[in-house]
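Missing here is one protein chain; the remaining ones are kept as they sit in the complex.
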């Protein structure tokens, strides 16, 4: 943090964006703790990866644009990367969880419509 | 004045993110099943990445942003590999 000529409005904007983003991330992680089932918990991290990330990166963009320490381009890359990868991860994890729950016949998970999967479940054993 | 505001807000942001990581770590330890742990590991990675971005703001260097990108990429790949492993019991089919 260099220079005393950093304008007050920019400081307030950066602070609000940073705190708002981190609070969203915290809300998501509290959700991880509070939710009862896995399928509820899968919604929790998206709070942090959608607008939590956007707010913190926007705060960083404002800070580096005002101080002109460097052009704010890395934030764009991080945003693109996070917004592309998170849905992919969550979908794959959700499908893995569905598969495991169906094999173990857990609780109220909807049955698979794929006959191949059903045949496989007759023969396969419980995963550990 | 703005210096003080920035210092404390970045500090608060880091503390909140650390708290978020603690919540994710609690779920990582509690489970109850493997998919819950993998999910919380993913959330842990994302909060760690955001923490590095705030470090970058504090120090004003580009270095932390590159580290954040690498952490993001590593988190993505490791979560995918773990999800694949949970699905079939093998990483490469």
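Residue numbering begins at 1 within each chain, and the chains themselves are lettered A and B in the order written.
Please note the rule applied: a contact is a pair of C-beta atoms (placed from the backbone, for glycine too) under 8 Å apart; a residue touches a chain by one contact, two chains touch by 3 or more.
In this section, contacts and distances are computed from a predicted model.
**Student:** One chain of this complex is missing from the view, so tell me which of "Hydrogenase expression/formation protein HypE", "Putative copper-importing P-type ATPase A", "RNA polymerase sigma-70 factor, ECF subfamily" or "Na+/H+ antiporter subunit E" is its UniProt name.
**Tutor:** Its record in UniProt gives the absent chain the protein name "Na+/H+ antiporter subunit E".
**Student:** Which residues does chain A use to touch the chain missing from this display?
**Tutor:** Within chain A, the residues touching the omitted chain are 24, 27-28, 30-31, 34-37, 39-40, 42-44, 46-47, 49-51, 70-71, 73-74, 76-77, 83-84, 86-88, 90-91, 94-95, 98, 109-110, 113-114.
Everything that follows uses one rule, which is that only the chains that are shown with their structure count from here on.
**Student:** Centroid of chain A to centroid of chain B, CA atoms only: how many Å?
**Tutor:** 9
**Student:** What part of chain B is in contact with chain A in the complex they form?
**Tutor:** The contact residues of chain B facing chain A are 1-3, 5-10, 12-14, 16-17, 19-21, 23-24, 26-27, 33-36, 38-40, 42-43, 46-47, 49-50, 53-54, 56-58, 60, 62, 65-66, 68-69, 72-73, 76, 79-80, 83-84, 86-87, 89.
**Student:** Chain B touches which residues of chain A in the complex?
**Tutor:** 1-2, 4, 6-8, 10-12, 14-15, 18-19, 21-23, 25-26, 28-30, 32-33, 38, 41-42, 44-45, 48-49, 52-53, 56-57, 59-60, 63-64, 67, 69-70, 74-75, 77-78, 81-82, 85-86, 88-90, 92-93, 95-97, 99-100, 127
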